[in-house]
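Here's a structure for you.
The other protein chains are all here in position, but one chain of the complex has been omitted.
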Amino acid sequence: MKYEIPAEAEERLPAPDTRSGLLSRWFLQRFPVWRTYEHLEGKVVPKHRHSVWYNMGGLALFFFIVQVITGVLLMVYYRPAEPWMSVQRIVMEVPFGAVIRSIHHWSANLMTLALFIHLFSTFFMKAYREPREFTWLSGALLFAVTLVFGFSGYLLPWDDLAFFATRVGIAEVEKAPLLGMWLADLARGGPEVTVDTIGRFYTLHVMVLPVTILTIIGLHLFFIQVQGVSEPDFFAALPPEQKKYEKFFSEFMFGEIPIWLCMGALLVAISAVWPRGLSPEADPFGSAPAGIKPEWYFLSQFQLLKLFPGKIEAVGMFLWTMIPIGILTVPFLDRSIPADDRGRLVTKIGIVALLGLLLFTVWGGLS
Amino acid sequence: MKEAEGTERSRRGFLGFLGAVGLGWLAAAIYPVFRYLSPQAPPDPFGEDGRALVEKITSAEVSQPGMGGNGKYGNRGLLIFRNQSGTLKAFDSKCTHAGCNVAFEGERIYCHCHGGTYDLEGRNIAGPPPRPLTELGVVEEDGLLHVYRLTGGGESEAGS
Partner (left out) sequence: MNYPVWDIPFLGAGLVVAIIAVIHMLIAHLAIGGGAFLFIAEVWSDRQSNGDAIRAWLRKYATWFLVYTTVLGAVTGVGIWFSIQLASPEGTSLLIHQFVFAWAIEWVMFLGELTVLYLYFYGWQKNSRRMQIFLAGAYFVIAWGSLFVINGILTFMLTPGAWSLESTSIWAGFFNPGYFPSLLIRTLIMFMMGGLFGIIVATRINGDDGFRNRVIRFSARWVLPAAVIIPFLLIWYWSTLPQATVDLFREGSTGVFGGRLEALNRYFWLAMISGFFIVLGALVIAIRPKAATTAGAIALFLIAQFGFMGAEFFREMARKPYVIYNVLYSNSLWKHDSEDPALMGEPFLSRARWRPEVEPMSMEHGEWIFRLQCVSCHTWDAYRSLGQRTEEWTPEFGSRWLETMHESGVMPPFQGTAEDRAALSNWIVSQHGEVVVEPEITGTVEGGGR
């Protein structure tokens, strides 16, 4: 038995004797989603001078899509049993393998960067306040998963840079109280980084994390579709006739396409100018290569921990841990709309945290 | 009104044309992905001297008439045996029907997948195979077996 088409839909659908009229009726008789359609159709994005930040989440999604495509392509030739040899083959023998690998590398970096910007722009526009606490928390989780993605993917080529960076990175995990040692051993598959670690990281990188991140992205987008885009205080305070909106479907989305394309061109351009190299195969018993450093998104933490050597290292760990704790608790600490004194204090703390991150990252990069 | 319709039609035509052009450019843009996924030509099993070493079967295993078995040359399977007149014979072991590796059964060459049968000259005599097996030339040197590609009938004599 087919579903009935609601009367309000009947009024708005194209005439039944046209192709589009027939097709839309055919669809609605099988999937009664008219209400959902109306809801999505009514979804709007505020237009104001800070609207450009609304594109950042979409950009991160774009880079994620690029990651999926290039990642699948790389998996075709990557073999965890002989990691370095297979990556070497991708770079040296497979046509366009070097460029696809470079795009995967750069897109990962740009995705992390876009998420950083997305996180801070939603933070400063105070989009985490109720009713959007869980959108915020799911976003924070996405960010964390992305960092684990980056960390696990970094090891897979099994060159000396990857090997030692992973060794050092997991050594940081060891220092965490209580579960640290156990977690580190679990990640490495033993007390040392070996080919067993590759198996674990590979499974994580191509199976566990993708499923996880797709689920959370789905939730995150679902929340946004249901709740709509948050309006920053200055916009919400405007009289209704001065508020301008743009329909999410399809104006906002179509407007995003050229920007996505531009980022795609940027990716290809960066990969053309700076292709990702491959260092010599990891030698677990050789000396670490000179100038070894974590990826830029771990640099601030790396630099902060360097400031607190030896016994006071715990202080550095504690300071750094404040950032994720702050991110997780802020929707419950700062709830007033419009922002009150506490809200303004949170903004100031955010600015200090952002400046601190930038400072430590640049400092770490230069030193 | 009429003018508006005309504009609408020309607009559709224009968009369609642009779309077709876009598809052409798309083809150019994804060509690298196409090349990336296209398999590379398999390495030629025959070396610079036109010969390939036979592995996984030794000359001792084909020393007497009626002895034979499967081996490999390069990346391919091979069937090698000594026939009743004492001549070494070698065939690419890939059955011409569905690609299973055939077996040497003394009197005949037999494929276990679908019952394809060849005689000891590699001719398909029963079952589904459409063509004879590809014969290879064999030389024995210092206890090692080598095969080479046969180009014509005449060379096959010289090889064995």
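All chains are identified by letter, namely A and B, in their written order; residue positions are counted from 1 within each chain.
We adopt the following convention: contacts are C-beta pairs under 8 Å (C-beta built on N, C-alpha and C of every residue); 3 or more make two chains touch, one makes a residue touch a chain.
Predicted model only: the values in this text are computed from it and were never measured.
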Sole residue of A:Thr166, A:Ser271, A:Gln301 or A:Thr361 that reaches the chain not shown, by the stated touch rule: A:Ser271
Residue of B:Leu15, B:Ala98, B:Ile125 or B:Leu144 touching the missing chain in the full complex: B:Leu15
Hidden partner interface residues of subunit B, rising order: 11, 14-15, 17-19, 21-22, 24-26, 28-29, 31-32, 35
Residues from subunit A at the interface with the omitted partner, ascending: 52, 55, 88, 91-99, 250-259, 261-262, 264-266, 268-269, 271-272, 275, 277-278, 290
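Throughout what follows, only the chains that are shown with their structure count from here on.
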For subunit A paired with subunit B, centre-to-centre distance based on mean C-alpha positions, whole Å: 47
Touching residues on subunit A, where the partner in the complex is subunit B: 73, 76, 93-97, 99-100
Residue ranges of subunit B touching subunit A (in the complex, touch as defined): 32-33, 35-38, 40
